[in-house]
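Excluded from the complex is one protein chain; the other protein chains are retained at their positions.
What follows is chain A.
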């Protein structure tokens, strides 16, 4: 049987702050173009017992990896440390951290009691000798230790950048094995960094393009398990799935949740023609949103639910359009050279990420809602299917390599175009869908 997703009870406890709760001057302004990563140190968290020592070491390592992985921070190697932190409560020797040029310092302690793990931490602005924000404590199960590390890293990221984090989040994707002509696909879910992969389907049927619900409790996806492409909704916690009944047609696919999670928009193909439809999940009733002889697919809601951006070839080649959420007149927004597809509205609502195909190359890019300020972030033989991190700072996508031995790998890239890096998954991956920050 499929293992249920780790249930983790996280308690938030404010630690009494040793200094007044003022925010220190240490701040990374993300919109100003970060050239030099900010140096930080995470001395191994202090274990309160031998049982906690491995967790303490692992949690410190994951925090450092989260921060380094953003490309915005640079870890100072523990080999360079002058101070040893052997007590969470002892005063910090700021001179020792200044001497090795650490701008930020994260200290913490780990307590294990039976199956319960708690992590306390503080973030320090080394230069001013002040604490950034307040000390916090997270508690959960020992099994969920990685999540607690991600939560600490999210706090560090947030306190230094002033923006929400994205480390304590999950990504649904399609796990791929085998050559291109015998590819086996399984629906899977993982931590944002590729850890804790869980498979939600076997490889008996082709599965495509999962999408998280706004709260992360359900997944929409397309499967051939009935013999032809149909839309399914899956309860992530119980790994229980259900086919969504769409109208008569050869196939339904490309489903996405509305921001309130109550309805979905999807593509339905009838007589060879693909249009967009919307289904109310409670009643199962669908209404048509587009009615053209062109292909309309890959829809994505605006965060406020009022509009939908989608892909259509009504002009002769695939381009991006925005229409009201209940259908109606659509406005074309992509006007550059080439073909545009898979638009995804950013969590902040101001940008659309897309796949662009031009002169035999594929790109992931972003543009404003009127198509202006188009920026291509990647270029390769085949990049496709962008998905936004919960804070809108990072885009994950799939890159397929060329030729008979080609395989598909998940990558992430900062929306500045920097910090392109593969996501470490056990097998190949495609069609990522980044879920919300967990609670």
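By definition in this document, a contact is a pair of C-beta atoms (placed from the backbone, for glycine too) under 8 Å apart; a residue touches a chain by one contact, two chains touch by 3 or more; residues count from 1.
Quick note on the criterion: contacts and distances are computed from a predicted model.
Colleague: Given the options "NADH-quinone oxidoreductase subunit J", "Signal transduction histidine kinase", "Peptidoglycan-associated lipoprotein" or "ABC transporter ATP-binding protein", which would UniProt use as the protein name of the unshown chain?
Modeller: Its UniProt record gives the name "Peptidoglycan-associated lipoprotein".
Colleague: For the chain that's not shown, point to the residue among A:179, A:237, A:261 or A:284 touching it.
Modeller: That would be A:179, which touches the missing chain.
Colleague: Given the contact definition stated above, which residue among A:130, A:196 or A:357 touches the chain not shown here?
Modeller: Considering all chains, including the one not shown, the answer is A:357.
Colleague: Looking at A:267, A:290, A:387 or A:433, which makes contact with the chain not pictured?
Modeller: Selected residue, touching the omitted chain: A:267.
Colleague: Which listed residue (A:194, A:259 or A:406) would be found touching the missing chain in the intact complex?
Modeller: With A:194, A:259 or A:406 as choices, the missing chain is touched by A:406.
Colleague: Touching the missing chain, which residues of chain A?
Modeller: Touch set of chain A with respect to the missing chain: 179-181, 183, 206, 208-209, 227-229, 250-251, 253-254, 267, 269, 271-274, 295, 297-298, 311, 313, 317-318, 339, 341-342, 355, 357, 381-382, 384-385, 400, 402-404, 406, 430-431.
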